[in-house]
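Before I ask anything, here is the structure I am working with.
One protein chain is absent from this view; the other protein chains keep their places.
And then subunit A:
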Amino acid sequence: MSGFKRDKKEEEDGGGNPFQNIEKTIVLQEARIFNETSVNPRKCTPILTKLLYMLNQGEQLSAKEATDVFFAMTKLFQSKDVILRRLVYLGIKELSSIADDVIIVTSSLTKDMTGKEDLYRAAAIRALCSITDATMLQAIERYMKQAIVDRNPAVSSAALVSSLHMTKIAPEVVKRWVNEAQEAVNSDNIMVQFHALGLLYHIRKSDRLAVTKLVARLTRTMSSKSPYAVCMLIRIAAKLIEEEGADSNSPYFDYIEACFRHKSEMVVYEAAYAVVNLNRTTNRELAQAISVLQLFCGSPKPTLRFAAVRTLNQVAISHPAAVTACNLDLENLITDSNRSIATLAITTLLKTGAESSVDR
């Protein structure tokens, strides 16, 4: 029995932790196995995992160390093992900013991104864009456009998200993909819709007319299946209201108000948040948003209560009178088991509360 106990203790102390006490020099040495002519995935996968773990722990590599291990890693492209290949993509992304000559893997990644294996394609696109610069982007432009409108949602999303990252270094190139993004925004997939909308807005945001058209079309047609896309649309609509100084008869207002009845709490909250933060919100609209937030104050979910009270706290700064309706709910939250919620409730009450509530 005592022997068993000792074993157990040793186990807990890291006997079972393959990543205890790993050292940079040893891992880099082990990584030389990648250079062997025939790749053994069963040996290479744990070593590559160890390397990625080490980088994730914040270990810094010199440019030379990173370049050496990067080049060794490129040899693993010979293997067809799915997990190993995917880990190589992760490694490429991790090392792309430290190692030199990373563009060496461009052709391997382009091959994977246009190949048949769906499990490779999406991840390969994201890895490829991490090593690509503005001039090289033009070389792969054709593939990126194809990928954006691909039928596989993972591929399409990966291409859209990568395009958005690429706008930081090559905005002019990505601008040319607006038609593809336009097509992707009509996708049935909720994430593709969200990513396409994000990219479209980013490309067009300086062109007011284009944004107005986009919002007008999407508020009518976009299925409400994707809560993320709807949240995004609410943000765009709110921005338009603010910029145009639109009054409460504007269709954007109608859209945001309609979102109060959306079945996703995420969307309802986003709509309420937008309304209370608009400069031109009228009392009627404010009252509606506040009653939504008031409802959330009684939710069993701490995150929802937190979100509601945080927003009420903000409203209380500009419109303390509007929040007094919630005082009773806020008083209940003072004893909330989550201290952040309790604190926010107290500070809100200090702004809105009358003497009667202070006594209690």
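Please note the rule applied: a residue touches a chain if its C-beta (ideal position, glycine included) is under 8 Å from a C-beta of that chain, and two chains touch if they have at least 3 such contacts; residues count from 1.
The rule is short, and it goes like this: contacts and distances are computed from a predicted model.
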Chain left out of the displayed complex - its UniProt protein name, from "Interleukin-22 receptor subunit alpha-2", "Coatomer subunit zeta", "GTP-binding protein" or "Trafficking protein particle complex subunit 3-like protein": "Coatomer subunit zeta"
Omitted-chain contact residue, chosen from A:90, A:170 or A:203: A:90
Contact with the hidden chain (one of A:75, A:145 or A:239): A:239
Of A:65, A:265 or A:331, the one touching the omitted chain in the full complex: A:265
Among A:26, A:63 or A:119, residue touching the chain not depicted: A:119
Contact footprint on subunit A, counting only the chain that is left out: 16-19, 42, 45-46, 48-49, 52-53, 56-58, 60, 82-83, 86-87, 90, 119, 122-123, 126, 154, 157-158, 161-162, 164-165, 191, 194-195, 198-199, 201-202, 205, 228, 231-232, 235-236, 238-239, 242, 265-266, 269-270, 273-274, 276-278, 301-304, 306-307, 310-311, 313-315, 317, 337-341
